[in-house]
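As you look at this complex, bear in mind that one protein chain is not there, while each of the others sits in place.
We just call them A, B, C, D, E and F in the order they show up, numbering each chain from 1.
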Amino acid sequence: MNIKPLADRVVIKMIEQECKNEFGLFLPDSAKEKPQVAEVVAVGPGTKDIKMELKVGDKVICSKYAGTEVKLDDVTYSIMKQNDVLAIVE
Amino acid sequence: MNIKPLADRVVIKMIEQECKNEFGLFLPDSAKEKPQVAEVVAVGPGTKDIKMELKVGDKVICSKYAGTEVKLDDVTYSIMKQNDVLAIVE
Amino acid sequence: MNIKPLADRVVIKMIEQECKNEFGLFLPDSAKEKPQVAEVVAVGPGTKDIKMELKVGDKVICSKYAGTEVKLDDVTYSIMKQNDVLAIVE
Amino acid sequence: MNIKPLADRVVIKMIEQECKNEFGLFLPDSAKEKPQVAEVVAVGPGTKDIKMELKVGDKVICSKYAGTEVKLDDVTYSIMKQNDVLAIVE
Amino acid sequence: MNIKPLADRVVIKMIEQECKNEFGLFLPDSAKEKPQVAEVVAVGPGTKDIKMELKVGDKVICSKYAGTEVKLDDVTYSIMKQNDVLAIVE
Amino acid sequence: MNIKPLADRVVIKMIEQECKNEFGLFLPDSAKEKPQVAEVVAVGPGTKDIKMELKVGDKVICSKYAGTEVKLDDVTYSIMKQNDVLAIVE
Partner (left out) sequence: MNIKPLADRVVIKMIEQECKNEFGLFLPDSAKEKPQVAEVVAVGPGTKDIKMELKVGDKVICSKYAGTEVKLDDVTYSIMKQNDVLAIVE
């Protein structure tokens, strides 16, 4: 099965707490549940005004509360607008 | 009878809980009533600013609370703006 | 007497509960007072940005709470923006 | 004395409850104080985006709560944007 | 001293309660503190989108609560956007 | 040290209560803490939409609550958008 986001949306796969250490990124305690590291798994076609900058495989930082969560085969995905993705982690 | 959505709206037919399993898509418990899988049954003409990306027959994920529900011959439809549809499921 | 809506507004005549059955459209109980079937009786000239898609005689679905109600010779009309009309019923 | 509305505003003169009957228009009880029949007595020059559709002498339906009331020689006028006028009554 | 309003703002001088009678304009009791007659004493240069329609010396009606009051030599002025001026009184 | 405001922002230096008398400007008691006289000390480059009308040295009236205060060598500055400056005092 495949999720194709519409317009300027992307589908991202949440990365486990443990993986965050692998990236060397530690989120501050007080904001523990806010920013999240995730991997882009699908990218929409964009809109007339918004060109897609993200591509499949990008590791990104985004707010946990942005987007809509869906769960597939026990993996949690989130569908959100590209504009709710804050940055790419390289 | 036929429902023709105006502007950038689409009419979608809710798919039963059971059908979701068929798609292999499980929504997280905490959000059980939020995202929904549905089938597009009618597509509006679009607007000057919004081109319609959806077509009849598309399986889509959308928020249950988006759109306005109407019931016809015991089937529940929802009329919503294309922008409230999150993604196509293939 | 005649009501000519301004700009992108339309005047619609509410259709009685009984007539809804005639259309074969049953609104869900929980939303019994929300969507309504109505008939367009007057259409404004549109605006620079909004072309009128509706014409006199169209049967439409709209939210009961959209628009402003006026009563003339015991018939209830509602003046609303075309954008608050959800779909045409054919 | 003369009131010249600015931009896309119009000045309307409220028409007494009794006159409404003359128009054959009866407002629903529950909304008794909302829509009002009024006569346009002055029209602003419009703006770059809004062309004036109303002219002096037009009978219009508008919301009582739109606009700002002023009283002159015991007549109540209201200064409101053309967009707050719902329809012309002919 | 001179107050030069920026952009699409004007400076107006409030006219005393007594002067309102001179204009023959009586504000309704319930709205006694809302609309006000005032005299334009300075006009800004306008913006790319807003051309100034008001000129120094215009008698205008405006909402008392629009704008920011300043007091100079015991005269109360108000600096407000032209769009908050409702009408010119002639 | 130098503060260079970005975009359509300006940096202004608050002028002491005493200086206001020097300008002959008295703010009304009830609004004592709202409008303020200040001196422009830095001007941003403007944006595509907003041309800077203010220049260094201008005496301006602005709302005390507009902008963000910073303190340098015991002088209080405020960084605000040009649009929050109400008028130039000459």
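As a convention for this text, a contact is a pair of C-beta atoms (placed from the backbone, for glycine too) under 8 Å apart; a residue touches a chain by one contact, two chains touch by 3 or more.
Since the model is a prediction, treat every value here as computed from it, not as a measurement.
By the touch rule set out above, subunit F reaches the unshown chain at residues 1-7, 9, 11, 42, 45, 48, 68-74, 76, 79. In the full complex, subunit A touches the omitted chain through residues 23-28, 31, 34-35, 49, 53-54, 61, 63, 82-83, 85-90.
Note that only the chains that are shown with their structure count from here on.
Shared contact partners of subunit E and subunit F, listed by label: none present.
Steps from subunit B to subunit D, taking the shortest chain of touch contacts, total 2. Taking CA atoms, the transformation carrying subunit B onto subunit F includes a rotation by 155°, reported to the nearest 5. Inter-chain centre distance (subunit A to subunit E, centres taken as mean C-alpha positions): 52 Å. Centroids built from CA atoms put subunit F at 42 Å from subunit D. Shared interface positions of subunit F, defined as residues touching 2 or more other chains, are absent. Chain-to-chain contact here is organised linearly: an open path runs through the chains from one end to the other.
Chain pairs that touch one another are A-B, B-C, C-D, D-E, E-F.
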